[in-house]
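All remarks here apply to the structure that follows.
Certain chains of the assembly are absent from this excerpt, and the rest are unmoved.
So that you can tell them apart, the chains are marked A and B in the order they are listed, and the count of residues begins at 1 in each.
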Amino acid sequence: MSFGTGTTGVYPIAATPFHPDGRLDLDGVDRLTDFYQDAGATGMTILGIMGEAQKLEPEESRAIARRVVARSRVPVVVGVSAPGFAAMRSLARDAMDAGAAGVMVAPAPHLRSDEQIAAYFAQAVEAIGPDVPWALQDYPLTLSVILSVPVIARIMAEHPSCVMLKAEDWPGLEKLTALRKLQADGTLRPFSILTANGGIFLDFEPERGSDGAMTGYAFPDMLVELIDLHARGERDAAHDLFDAHLPLIRYEQQPGVGLSVRKYVLMRRGVIGSDVQRKPGPALSATGRAEVDYLLERLARKDARAAL
Amino acid sequence: MSFGTGTTGVYPIAATPFHPDGRLDLDGVDRLTDFYQDAGATGMTILGIMGEAQKLEPEESRAIARRVVARSRVPVVVGVSAPGFAAMRSLARDAMDAGAAGVMVAPAPHLRSDEQIAAYFAQAVEAIGPDVPWALQDYPLTLSVILSVPVIARIMAEHPSCVMLKAEDWPGLEKLTALRKLQADGTLRPFSILTANGGIFLDFEPERGSDGAMTGYAFPDMLVELIDLHARGERDAAHDLFDAHLPLIRYEQQPGVGLSVRKYVLMRRGVIGSDVQRKPGPALSATGRAEVDYLLERLARKDARAAL
């Protein structure tokens, strides 16, 4: 399956594993790649905010991209957001040369007016090349940029190479409905929508029109099952599964420390060897770990995957 | 029980009921006051952000304060945050004259450095009067002001009249632990901590040292039961109750539209006559209402209070 306007399913946002001393763990990158695919992911997204992309040196980013693309059997999307378009161009070129399926671009944090935003993405598309498929990241909580429905519609109209919206506005349910309505009206062309926000609204988003999930929750296998239940119309079963995981999903969705939680669970699941974040990044306290352990214990009563 | 450094339990953040045409509903104010107290609240907080205080004319704010104080059998805390200290002084004087137990003050959104924050609260205390008990609101998500542990410690040291922290930093669990550790060490004097953030971490906050909740979740009776279970050390039962409500708590915790959800549930519970927010404010869509109805239905299987 390719990365395009018809993409569905789960694209995990990949964590980046480090050794306890902060060095990149490329074997861990391999294990993570296998883990996401064995979980049923239809694609992967690497070098996003949750992949600690901003803490990597350029050569490390390139090494990760090449490693994941070489090993993956599913499409790989590479985050190329950068402070300047020169760096964005070179990251995108590297990624596509290595065999990536496409890239992901977020708005620069200083953007405010619709005009500024539209101009920014016009320059971004010029930088990455108009033939490179890309996902538009809508994440106001962290980026502090508001992509209104009209501005998203404008970007989609102006750039046919944008094939996907990574939706993580908060609140975001009505936005999904509004975008899908414009598409149903024929005033907006088709594109894929995968939702994020740590998955905390994945019980309702597919009914609102999302095509799946692009988030890094430490149980991607559960995300795959959940999207599948939604696709089959098994609403109650989907909510039962979601509700069982919600206490942990919620705990993992904390800014900053949430990535520590995610890495800790991935470590406890045996996927990565260390839960360390590269500096600067908070560590999970002993109490925090005990709280996660307790949540996993409670979850295990309902979902055997959590019995670690 | 008075409003002071030893305060525990649940202080609901009161909604402000309006008629469908936007007029203030003072009978609804009475019913809400009774409802919170019948639910077991140990106090009440009015005219906060969730009470739409910024949309009221000064006379309306005064009318609500007098009405609630006159009817309430528990201490009433009145939000007095204002763009200027003259307005804050006059609101605080009115509230205290009417019989309020104390006031709540949030930092002005432009504050950045510790020095600016400390100076702001020094002027706020001068404005409200150094003898008026007050709660410090720590809510960076909405106010965009970071109150670090050292700056909270400084405010508490400089202003004995501050008796409570309304804690809604996100993430906030480690902050609770850090503050309580300073108190245990004797380097920080005692004060009450009630937590907010819509209640979304109330399964762990009491273990971290909070004294209860100050939030407006539409089931204050559940909050009272939850805090009570924590107080009795019934950890698993507390988590069972919390987990049952978490899907709705999460749905209600959305910025902006969350208040519509809260008012809709209060309306469905028969407490207020209309779920309208005064302009500007989003309304809950038909789909949104149906989603809340579905969540209530699912909740009713575990908690009879949700069978409406």
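Just so we're on the same page, a contact is a pair of C-beta atoms (placed from the backbone, for glycine too) under 8 Å apart; a residue touches a chain by one contact, two chains touch by 3 or more.
Computed from a prediction, not measured in an experiment: that's the story for all the values here.
Trainee: Taking the 2 visible copies as a start, how many copies are in the full assembly?
Mentor: Number of sequence copies in the full complex, not just those placed: 4.
What we mean here is this: only the chains that are shown with their structure count from here on.
Trainee: What rotation angle takes the CA atoms of subunit A onto those of subunit B? Round to the nearest 5 degrees.
Mentor: Angle of the fitting rotation, subunit A to subunit B: 180 degrees.
Trainee: Measure off the straight-line distance from the CA centroid of subunit A to the CA centroid of subunit B, and report it in whole Å.
Mentor: For subunit A versus subunit B, the centre distance works out to 33 Å.
Trainee: Could you list, by residue number, the parts of subunit A that touch subunit B in their complex?
Mentor: Within the complex, subunit A contacts subunit B at residues 170-171, 173-174, 177, 200, 203-204, 208, 239, 242-243, 246-247, 250, 254-258, 285, 287-288, 291, 298.
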